[in-house]
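Just one protein chain is left out here, and the rest sit where they should.
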């Protein structure tokens, strides 16, 4: 079927992709596009500049032609789909059925579904767009691809973080053909298996940091609460009681007192669900039963909570290092020295305070160092290179060490 | 052989994996499991919740049934292996031969070897478990897979750092079938080539940071030695000689003096083996001879030693930034000011000390900055995106710059 496309396939001209077709007059493989929206236009631009000969099928070619790059041929749908082996379907799901009249011409060809459902559509339809398309055109091979790529990335060429094209299909050869096309266009194809994966692939562009939303809101909530408490204790209380103006502490000192509180609470929230899960398993007497949903979600968000804890810990360190840079710190020191002289005291030294601070600082640095290791091992590329024994060694041992280090001595 | 499984294969239901089989009454592909251990049970749980119909083969089905999820069918081995095309072998290597009686029923099917040898077994047997299984059942296709996944990850669903399933087999189609199954179960299959890779794959779960053990022990050893020396010099000696109580320096100051010593020695240990290797090649007059084992090991551990050097350098920076936060620092400053006043000295300034410290700090920051670049380029994902010219440029040039920067001026 797609056998004839396998060998010479595509003349790659990635380097000088200026859109001119002078070099490849006849050999350029033909590709069809159905649709005239933003994505269709960007796709056409990219395909033309990657050396393909593009035919766009439209119900109103005259009106549409102006929107496409001049190198693309815009014609009626029936004509557009007749010669190319690969046809991109860049129309909305609700218009798929309107293409049914093209069924006979499309038979035996590869249809590439590039569509993305809206959040509502995704929840309503249990069948992915690609599977729906496949059910409408049983004589065609449907490949899901390019939906994770933005129209902008298509137009301007692939950039970092936009390089991967997830591809799935039930037919290996068709998948191979589209993978090669993606490569020619400068993307990195990633095989995601059979067409049944389409639903999952279609869900990807919908999400926006799903696993981070709750942990971040939690951290912000904790920050606001602790900040309010510390503001009342360190600034408002002295002002009301002794009329001391310490409002200058708001941007730095109060924030710095708040950060470790948030970091500690977050860190304990990493540890707690494991304990609860173990307790639940002991009470149930089995470990082959599912945890309740809330606990399962909690267990799955431990990494995000831990990384936020590290982030707040880092900020605390940076804020602390800023303390001696403050003008107020300088003034306090000088004033203290002057006061000592005026009071005729020659030596200032409180052994206990010295010891407490030295130990606290030392432990703090060690805690930050181990948290940093924890954060590094959760980078995807590092995590993939560890086996599960190593991964859990770092992630579990570290956290318990963490808690022991930090819950020891407190700051002055 | 596995042709009938290729097309519809598996109905993916990853999203709502609650174990109920209501939706997929008959179409669910059948999968067999031999074995009733912890791993077999976790595997069954995961397979059931991913929409497979699971048949477990046991020599004592009545006793075993209670251990498995109720959706899994537990029966005698002969019955269990009759209908499914894919059978997971979750028994220990020493019991493989007991399965030989099933040989006729298993013929033409795919056997998935999920076993992990113990450290002792791995050293004793030159043939991997999977290859041994293949030799016992020449009429079957053996696929090695899932052994790098922990029973816990199987049960609770894949997590970061546990997503990759390494798969190898001599038969492409069988490998493809099991890859698809892994994807359906939520894992990321990774093709590791022919069954000869099995031994390597079986070795992965055995290792625990093998390349880090020696460097870490070395660093700790160095730390202890230097700490002892600095403790005697900075704390014990003044106490014995002048009865000055400087024990408060133990947690922070002494540690901070020790860290750069360790970092320097480690950094020179990164550099030294390259020099030795070059010298050896010059003396031998050829570069096509292998280095002695100790030198080869040393050369291979340079990255780990370098990263530990960076870690100690980082800790040194953090500890240094903590110095002005100490109470003792504040008291010392105030006492110095008071002393100046009492001595009637108006201006304190030692030009040489000022210069020495400024240069030392400036060089230190630059050294840390370049070491940080070095550390970043050794992240797997970055290293993969560099060509070898770029990699060696960063890694070699940096280190020599490092040494030049640091071995220049010393701290006050």
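Assorted remarks:
As written, the chain order gives the labels A and B, with residue 1 at the start of each chain.
Note that in this section a residue touches a chain if its C-beta (ideal position, glycine included) is under 8 Å from a C-beta of that chain, and two chains touch if they have at least 3 such contacts.
All of these numbers come straight from a predicted model, not from anything done at the bench.
Listed residues A:149, A:218, A:269 or A:366: the one in touch with the omitted chain is A:149. Checked against the hidden chain, the listed residues A:63, A:95, A:126 or A:207 yield one contact partner: A:207. Which of A:69, A:238 or A:274 touches the hidden chain is settled by the complete complex: it is A:69. The missing chain, though absent from the display, is touched by one residue of A:315, A:359 or A:373; that residue is A:315. Chain B residues in contact with the hidden partner, per the touch definition given at the top, are 170, 192-194, 196-197, 199-200, 287-288, 290, 299-300, 303, 317, 320-321, 323-324, 333-334, 336-337, 340-341, 345-351, 353-359, 361-366, 368-369, 372, 377-391, 393, 395, 412.
In the full complex, chain A touches the hidden chain at residues 7, 9-12, 14-15, 18-19, 41, 45, 67, 69, 148-150, 152-153, 155-156, 159-164, 179-180, 183-184, 204-205, 207-209, 248-253, 255, 311, 314-315, 318-319, 321-322, 324-328, 330-331, 333-335, 337-339, 341-342, 379-381, 384.
Here, only the chains that are shown with their structure count from here on.
Per the C-alpha superposition, chain A sits rotated 120 degrees relative to chain B, a value rounded to a multiple of 5.
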